[in-house]
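A single protein chain has been omitted; all remaining protein chains appear in their positions.
In this document, chain identifiers A and B correspond to the written order of the chains, with residue numbering beginning at 1 in each.
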Amino acid sequence: MRNTLRQASHSANFMIGFVLIIAILIMVGVYPLFNPGSPLDMIGLGTFFKPGMYISMYDAAETAPSYTLRIDGAAAKRIDAKLPQSDRESMKRWLTAYGVPEDAIDVDDLNDLLNLWHNTYDEDARPAGLTSAFRRSVARIDAALDGLLEPLDVRVYTRDPQSGEMNETARIRDDQFINVSEVVTTRRLWLGTDNFGRDAFKELLAATGVSLKIGLIAGLIATALGLMLGLLSGFVGGLVDDIIMFFANLFTVIPGFVLLILISYSIGQEQRGATVVAAVIGCTSWVWTTRSVRAQTISLRNRDHVNLSRLSGHTLPRILATDILPYIASYVVMALILQICSGILAEAQLSMLGLGPKTTETPTLGLMMFWGMTYAAHQNGAWWAYFPVILMIALVSFSMNLMNTGLDQVFNPQLRS
Amino acid sequence: MAKIMLDVKELSTKYITRFREDVYAVDRVSFQVEEGKSLGVAGESGCGKSTLALSLMGYYFPPLHYMSGSIKIDGREITSMSPDDVRRNILGAEIAYIPQAAMNALNPTQKIIRFIEDVIQAHDPSKTRADVRDMARKRFEALNLPADVLDKHAVELSGGMKQRTVIAISTILSPKVLIADEPSSALDVTSQKMVIKMIFDLMRDGFIRSMIFITHELPLLYNVTDDIAVMYAGQFVETGPAEQTVFDPIHPYSRGLMRSIIVPEAGARSQKLEAIPGTPPNLKKPPAGCRFAERCKFASPQCRASDVAFTAIGGGRGYRCLYPEERLREVYAHA
Partner (left out) sequence: MKGYRKYFLKKLFWFAITLIAAVILNFALPRMMPSDPIATITQRVTEGMNNQNAVMQIYREYARKFGTDQPMWKQFFIYIGNLLKGDMGVSFQQYPRKVSDIVAASVVWTIALQLPAILVGWMIGNLLGALAAYLRKGFDKALVPISLFISGLPAFGLAVTLLVIFGITLKWLPISGGYSYDMLPSFSWRFIKSVIIHYQMPFWSIVLIAIGGQAIGMRSMSIYELNADYVKYSRFLGVKDRKVVGYVFRNAMLPQVTGLALSIGTMIGGALVAETIFSYPGLGSTIMGGITSADYPLISGVTLIITVMVLTMSFAIEMLYGVIDPRVKAAQSE
């Protein structure tokens, strides 16, 4: 076994996959230490907040000292950000209808556009081809523009609890700045929030952990079942072999996915925790391991050392454990890696159909994807709610496949280049 | 004097491994085979005899590479020909090969006749399917092989039948030289005999005109081939007529090899069976002197100092040793 590991460590594929997996595991384990609290806390009231640094406005207004910085074009930038593209298009439409040639209007040059607008716009004009509703909306834009052009100070008033009067407590000029590190409450949401207002990055890492656990449990169950049945079937032969192979053949052709749907559905939403889902996946995917373990065992069954052991009167479990198992260990490890990988995929697919683990208690990669899709994250441009999930699944299964390819090259030298 | 069918001079080839190391597997091998004659090549496994078989074909693909030397088939030099020329005009047509593992030599999913078609049409595209079938049937009948084999797949044939089919296909174009690389090693004794008989029938009937037989089973060679060459670490260490080489070897290695094998002949039975101690040298860095020196009981510092030339001593015999023949015989008498 140690020799096997040493050989495997010479394979670049194996090592890349291994390092990737370890890196993911470290992130999953370490991040909660820096950012404690349940990953399922709904911190955002609303859906799909963008990724970024969030700063408490309240604290920001109160943060002292403030600094005066003269930054060129800050005002223009602010107006630029406040006048949406759709409003500019509306302005352009009005202007063209009024008779301004189209190539004289540049919606991207804000100064130009505002000057033109100021000189041309007439609230009472009725250019041909424009509905009154559109004219009204343009009038609203015009009204808002006045506030934009003039850099008014933001004034903060608070109500005096005794007199009920409003007193100005702060006045914020447009060249006033604070240092973010001095604001007491900030929150970095690397991947924004999901549809429930949860911190998507934190949830992603927690979900990766749970999905890996599901994969591991499913993989262990499938491999244990497959190993046991395969050893028995291959070594004992006869009727035992016939019976096991009958079921193996049966479940090779009945799609495992259908079984998963039926069983998961039958168990019902209430009973479906992450562990149960993992167990169900494990119990429906033992067939491949059984087949390959059986084939390996049959090829070993009549080797001399096995016969010797049999003649010395060793018990069946002992022969299996000491004379067969060590020779097929590498195949079993490879099968386990594949099973873990397909377990993670199976959970994701089940969850996508609404058959995943009970949805309010555990985050899994599949569930994150499911909710992202249910709330149409992809149509709202909220890439952070689904794309990192896909990437994570792909990364996990890529690194495991890579490890397996590496092992395959170690054990089947013909595949080496 | 009979025509020389195969004339090999100073042929050297090497393997280049995937770590880009050179392995000098065949080193300056020279010999001739006359028309109607057969040469046996003997040696331990790993001595380069299978590589020699591949090297003689004049068609090299990685990891095997040609280095130097000449191969003349019926007077025609093939090492200077282009690979495609060799493929079309030499391989199968002038020099043919029977592989070591005949069991897997045939494509399992192809009908025998289709493969024969591919072989024949590779050399003569003008042959039609009907021509090929006609040729194949006639040849199979001449060799006492059932013609219905032609329409079977390789997987449907038994082991012995597969082996004989491979021999028939290899010689279907009546090559001048046949190289048989341990064609019988994987078979039972009856099949072995049948295969050997078949090869000699081919020679007798003129379907092949000379033969090289490669094996690690010396008794087989002594019984069937005219001449014997003993190979060690990529070199011929001794050549000569079969009987003399087996019962009166000159080179210390040949002597050791013969003594390590039971030869079922009178006079040999009393000899003690002994193994040669040590292992052959690493051919990635062959020794500067005699390659056998490390294992040779009689080696002197001179043996290791410089390259040892091959000495011809007349009567078709020759050996690669620093000592003269008389000196060796003297040493053997006292050993």
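The criterion applied here is as follows: a contact is a pair of C-beta atoms (placed from the backbone, for glycine too) under 8 Å apart; a residue touches a chain by one contact, two chains touch by 3 or more.
If you're wondering where the values come from, they're calculated on a predicted model, not measured in any experiment.
*Asks:* Touch as defined at the start, partner being the missing chain; which of B:119, B:145, B:230 or B:293 qualifies?
*Replies:* With B:119, B:145, B:230 or B:293 as choices, the missing chain is touched by B:119.
*Asks:* Determine which one of B:113, B:136, B:169 or B:303 touches the chain that has been left out.
*Replies:* Of all options in B:113, B:136, B:169 or B:303, contact with the hidden chain holds for B:169.
*Asks:* Which residue, A:319, A:336, A:369 or A:407, contacts the hidden chain when the whole complex is considered?
*Replies:* A:369
*Asks:* Would you mind spotting which of A:192, A:230 or A:256 touches the chain that isn't drawn?
*Replies:* Of these options, the touching residue for the absent chain is A:256.
*Asks:* Give me the chain A residues in contact with the hidden chain, please.
*Replies:* Looking at chain A, the ones touching the missing chain are residues 249-250, 252-259, 261-263, 265-268, 270-271, 341, 345, 348-349, 352-355, 369, 373, 378-379, 381, 383, 386-387, 389-390, 393-394, 396-398, 400-402, 405, 408, 414-415, 417.
*Asks:* Touching the missing chain, which residues of chain B?
*Replies:* With respect to the unshown chain, the touching residues of chain B are 54, 57, 59, 61, 87-88, 90-93, 96-97, 99, 101, 104-111, 115, 118-119, 122-123, 153, 155-156, 166, 169-170.
Following the convention adopted for this analysis, only the chains that are shown with their structure count from here on.
*Asks:* So, what's the distance in Å between the C-alpha centres of chain B and chain A?
*Replies:* 64
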